[in-house]
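Written below as C-alpha cells is the structure these notes are about.
Shown here: the complex without one of its protein chains, the others still in place.
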Amino acid sequence: MDQVQQDGKRSGAADSVVPLLELKGLDKRFGATHALKSVDLIFEAGEIHAIVGENGAGKSTLIKLLTGVHVRSGGEVYWEGKPVALATPHEAIGYGINAVHQEVVLCPHLTVAANLFLGDEKVRLGLLQHREMVREAQKILDEIGFKIAAGAILSSLTIGQQQLVATARATTRGTRFLIFDEPTAYLTRQETAQLFALIGRLKAKGVTIVYISHRLEEVFQLTDRVSILRDGQWVSTQRTAETNEEKLITGMIARSIEQIHYKETIPFGAEILRTERLSGKGFEDVSVRVRAGEVIGLYGLVGAGRSEFVQSVFGRFPKTGGQIFWKGQPVEIRREKDAISIGIALVPESRRDQGLCLNLGVGLNINLPIYKRLTKGFVIDPRAEAAAADRQIRDVQIKTASRDAPASSLSGGNQQKIVVGKWLNHGAQLFIFDEPTVGVDVGTKVEIYKLFATLLKNGAGIILISSYLPEVYDLADTLHVFRRGRLIASHDSAHTKEKALHEAILTEALGV
Amino acid sequence: MSVESKIEMSEAVQLAATKQRARIGTLLSLTLVALLALMWVVLAFSTTSFWTYNNISNLLRQGAMIAILALGETFVVITAGIDLSVGAVVGFSSVIIALLLTNGFPISVAIIITLAMGLAIGLFHAFGISRLGLPPFIMTLATLTALRGVGLLITNGATISITNDTFTGFSRGDFIGVPNLFWMVVVVAVPAYIFLHQSRFGRYLFAIGSNTEAARLSGVNTTRMLYLAYTLSALCAAFVGILLAARIGIGNATQAEGWELQAIASSVIGGTSLFGAVGSVHGPLLGSFILTTINNGANLLNVNAFWQRIITGVLIIVIVYFDGLRRKKR
Amino acid sequence: MSVESKIEMSEAVQLAATKQRARIGTLLSLTLVALLALMWVVLAFSTTSFWTYNNISNLLRQGAMIAILALGETFVVITAGIDLSVGAVVGFSSVIIALLLTNGFPISVAIIITLAMGLAIGLFHAFGISRLGLPPFIMTLATLTALRGVGLLITNGATISITNDTFTGFSRGDFIGVPNLFWMVVVVAVPAYIFLHQSRFGRYLFAIGSNTEAARLSGVNTTRMLYLAYTLSALCAAFVGILLAARIGIGNATQAEGWELQAIASSVIGGTSLFGAVGSVHGPLLGSFILTTINNGANLLNVNAFWQRIITGVLIIVIVYFDGLRRKKR
Partner (left out) sequence: AADQKPTIPIIVKDTTSFFWQIVLSGARKAGKDLGVTVPELGAQSESDINGQISILENAVSEKPAAIVIAPTQFKALGKPIDEAAKKCKIIGIDSAADSKAFTSFLQTDNVQGGRVAADGLAAAIEAKYGKPEGGVALITSIPGVGSLDQRAKGFKEEIAAKYPGLKLVADKVADGMATTALNIMTDLITANPNLRGVFASNLIMAQGAGQAIAENKVADKIKLVGFDSDNKLVKLLSDGNITALVVQDPYRMGYEGVKTALAASKGEQVPATVDTGVNLITKENMNSARSQELLNPKVK
C-alpha cells in the first residue's frame, strides 16, 4: 500500500497534488465470492494505467464499481479528492467516467448512431433529431478512423466492429476517465491499430486511460504504469518501463512461465480429415488436410469465412459443393450428429452463445454429447454419468466446486475447459478450436496449449482458428490464410520467427 | 493505405445492405396496408353492403377499442415484456366509471379518477416486475385474476347501468363524418407515435427490449422506463374501459374477456416481436383493423361464426410466418 | 504447485456455496410441500368437513386434470417455450372422444384415436415453431383460436352426451380407496419423472431451454426435441380431454376455457421458470394442488367466489416472489 502512494506521489508530482481518481480499501462481495479485497489504487490525470491479472482476478469487477454497474460493498472512492458514491451508471457518466466493457454491451436492434447517442440523444423541442444524429455519428466515426456506417443496424456488424462502436461511444461523451476492458480480444490487427491510434490521441488530449488486457505486449506498447491484481487483491503498481513480461507474470500467478506458447514436437500419423474444394455459405473451394498429431492453423480477418468453413465441416450448415474425406473415405455430413458420430469435435467461437448451457451443471455440459452412451435401457446410469463428468473435471483440471455447480459460476478459462472437456469423453479424433484463447489469461492459455499436446499425443488432429497471429505461428504445423471466403495461401511449418513470413501472411490476409 | 482503401470498398457493400434493410422495414408495413386494402377490395366486390358509409364507420368503431389496447400492449412488448391484464383492466375500469357516474360524479372527474386507477394498476405491475422481480407473464396473470375478482366483488356480480346520456351518446356520435370512437384512436395514436418514434423515451423502450444492461450502462433509468411502459399499457386499457362503458352503457367486470390475447395478436400481426425491441405505432393499428375486417367481412358474408375463429387462427399463422420470412431475408 | 494450492483454497469457498445451493433447491420443493401442508392443517381446523375421506378424495379428483395439464405444459416451458392451446385441446378432445363413443367405437379405440389427434396437434405446433419459425406464443394462440372453432363447427355448439357408462363410470371409481382420476396423475407423473429427470431426453430439454445453439453443437437434435416437448404437452392435454369427458359425461368444445393459464400458473408456482431450463415433475403437481386446495377450501368455507379469484391472484404473486427470492439467494 505504501508503495502505491509513493508511486502516486512520484508520478503525480508533475501535474497536481490531487490524483484524478483514488480508491481506498475498495471491497466487493458477490454473495460468498469475495471478488475484490480492500484494493487501494491511484489513477493520475493523463496517464495510461494498465491493470493485469488472471481470469477472475477482479479486473472487470473493479471497472464495474467505477462505472456504477455494481455498488461497492466497502471502501471509498475519491474523484479529484472528493469522496463520491458512484452508485449508478448515470452518476459515473456525469463525472466523465466511461468504459468499454469486456462483453459488448450495446443494443443489437438499434442503429450504430442510436447506440452512439443512447442516453444522450439529440433532441429539439423534445423530438429526436434522427438525421442529425446519423450525420454526427458518421462524422465521429470518420474522425476516429473507424470505417463503420452510422445508419447500419448494430447486429449486422462483426463483434470487432461492435467493440469499436462501443469505443467510439465511450470516447464521445466528454470523457475524462476512460476504461478499456480487454478491447482487442475481438479486434483484427487493422482494427487494433485504429484503436491504438485513438488511444494515443486521447492521451494527448489529457484523458486518463485504464487499460486491461491479457496481451502483455500491448501493455508494454501503450501504458505508463501497470498494476497487478491477484485473487481480488492488489499486488503491485509499477512504471511499465521499469518492469518486464516475466515480472508481471510472476506477479499475476506467483510463478514464472518459461514458455508461453507451449508446443511439443509430435510425429504426424495418418490422414484424418481432408476437404476437397469444399464450398458453402461464406466460403468457397477450400481444400485442407489434417493428419494425426498435426495442428493446422486458419488465419484471416474476422469475416474471412473460417468459422463458416469449420461449421460446415461440422454439419452446422450444409455444404454446397466439394467433398469431405474421413480417413480416406468420402463422408456425407448433413448435421452435427453425423460429424460427432465419426469423431469430429467443435469448440465454437463463442463460449457463451454456442458452447455452454450456462445455467446448467458442469457435469451436464460435459456429458451432453455422450448421454446416449450413459443410458442403460431408457434410463441414464447415474453412476456412469457422475464418473464420466468427474473424469473430465479431473483430466482437464476444471476448477469447479462440484459437477453440479452451474457453468456460469466458473471463471472464463475454466468454462473454456468444459467446452473442450466434453469432447474428450466422446473420444473425438479431430478437434476444431475456433478462437479458443479469447479472453483467457496467460496461465490458462498454457493449460489449453498443454491440452493440445495431450490430444495430439493421443493421435488426434487439430484445426485451430485464431486471429491472434503469435498463437498461430507457434502452434500450427501448417498455416492456411483465408481471405473473403477463400483459402489463398498455405505455409508449412509455420512456427518460424522469420519476420518476412509474418509480413507475407499479413499481406495475404489483408489482400494488399 | 491501400489496405484501408480495400477495406473501405468492402464497407461500401455493407452500407448498401443496410440501406436495403431499412427499405424492407417500410415494405413490411406496406405489405400489411396492402393486405388490408386487398381484403377491403375483395369485400367491396363480394358484398353489396361493405363499401357503404354506414359499414365503414361501423368497422372503424368496432376496431377502435382493440386498436388502442394493442397500442398500449405494444409499449410493453417492445421492452420484451407482456401485459396479460389489459382485458381485465378494461372490464374493471368500466365498473369504476359506471360507479362514479351513477354516484353523480361529473364525467370529467369520473374519467380522471378511472384513468388514475389505471395508472395505479400499471405502477403496481411495474413494481412487481422490476422490484419484486416477477416475470411479466406471471405478474399480469395474477392481476388479471385478482382484478376480475375485485370488480365482481364491488358490483357483487351485477352490471351497473349508466344513465348519463351525454356519456353514452359519445360513443355513437361522430365528428366530420368519422365516428368518435375512431377519433379516440387518433387521439391516442398521434402522441403515441411521437412518444415511441420521436422521443428519447421511445428510443429507450427499444433499447431496453434490445439489451437492458446496455441501456442501463448508458445511463438510462431502466426501472423508470419499465414503470412508464406498464403504466402506458394500463392507461390505454383504462381508457378503453371508459370507451367500452360509453359504448355498452354499463359497467361490468366480466367484459373484455380474452381481449388481451386479441390485443397481443393484433400487435404481433402488426410486426411487433414478442422478443422485444421490434415494434411500431402503426403496426398494431393495422393488425387490429385486419382482425376487425375479418370479423366484419365474415358477418357480412354470413360466414358461420365458428369459421371466423378458424380463419382468424389460420391467418395469424400465415401473416406472422410471412412477416418472419421478410425479417429473415434482411 | 503453489498456484494450484492457492486456487484450491479459493475454490473451497465456492464449494461451500454450491453445497448450500443444492440444499436450497430441495428446500424449495419442501417449502411448497410445507405450504400445502399448512393450508391443509388450517382447513382441517377451520372446517369440519375438510379432513374427511370424502373431501380428500374430491380434492384429489378436482386437482387431477390441471395437474396433468401443468405437467405437460412444463415440458414445453423447460425448453423456454409456451403452449397456450392446452385448454382448447382439452375441449376439442372431449368432443372427439364423445363423437367416437356415440358412434359406437370401443373405448380403447376411441381413446387411441383421440390421443393420436392430440399427437397431431403437438406435431403441428412443433412444425410451426421449428420449421416456420413462429414464436410459440403466437403459434399456440393461433391453434387455440382455430381449434375452438373446429370443435364448435363439428358439434354445431351442442354438447354431445356420452352414454357409455363404463367410460363415465371410470372417473367416479376408485382403486384401493384412491380415486381413479388421481391414479391417472400417478400414471402420467411416474413415466414423466423418469423421462424428465432420468433419461437423456430430459437432459436435452433442459439443455435446449438453457442454450439451443450449444445443445445443437453438442449433437442434440434440437428440432426433434421440440417436436417431443410440444407433442407431450398436446398429448397430456388430449388425455385430460378424455378424463374431462369421462368426468362430466359430455363432449363440448367450449369446455376448459382458460385452463392454459391455470396450467401455466400451476407450473410456475411449482418452480418452473418461464425463461426455460428450470423445472421439475413434482413442482407443477404441487402447484396445481395448491391452487385446487384454495378453491376447495374456499368452497367449504363458503367464501364468496369473487374472493377466490382475488386470493388466487395474490397468492400467485406471493409464492412466485418468495420462490424468486430463494433462487436469488443462491
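Per-chain numbering from 1; labels A, B and C assigned in written order.
The rule is simple: a residue touches a chain if its C-beta (ideal position, glycine included) is under 8 Å from a C-beta of that chain, and two chains touch if they have at least 3 such contacts.
Note that the structure is predicted; figures quoted are calculated from it, not measured.
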Shown chains touched by the chain that is not drawn here: B, C
Full-complex contact with the absent chain, from B:L100, B:L152 or B:M184: B:L152
Absent chain, residues of chain C that touch it: 47, 49, 52, 54-55, 58, 61-62, 65, 152, 156-159, 161, 163, 171-172, 244, 247-250, 252-258, 295-296, 299-302, 305-306
Residues of chain B (touch criterion as defined above) contacting the omitted chain: 49, 52, 54-55, 58, 61-62, 65, 152, 155, 157-159, 161-162, 168-169, 172, 244, 247-250, 252-257, 295-296, 299-300, 302, 304-306, 309
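Assume only the chains that are shown with their structure count from here on.
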CA centroid of chain B to CA centroid of chain C, Å: 30
Centroid distance [mean C-alpha coordinates] between chain B and chain A, Å: 43
Contacting residues of chain B [partner chain A, same complex]: 2-4, 6-8, 10-11, 14-15, 17-19, 21-22, 194, 197-200, 203-204, 206-207, 209-211, 213-221, 277-278
Contact footprint of chain B on chain A as seen in their complex: 67, 69, 88-90, 93, 101, 105-110, 114-115, 118-121, 123, 126-128, 147-149, 151-153, 156, 190, 484, 510-512
Residue ranges of chain C touching chain B (in the complex, touch as defined): 84, 128, 132-135, 137-139, 141-150, 152-153, 157, 261, 264-265, 268, 273-275, 304-314, 316-317, 320-321, 324, 328
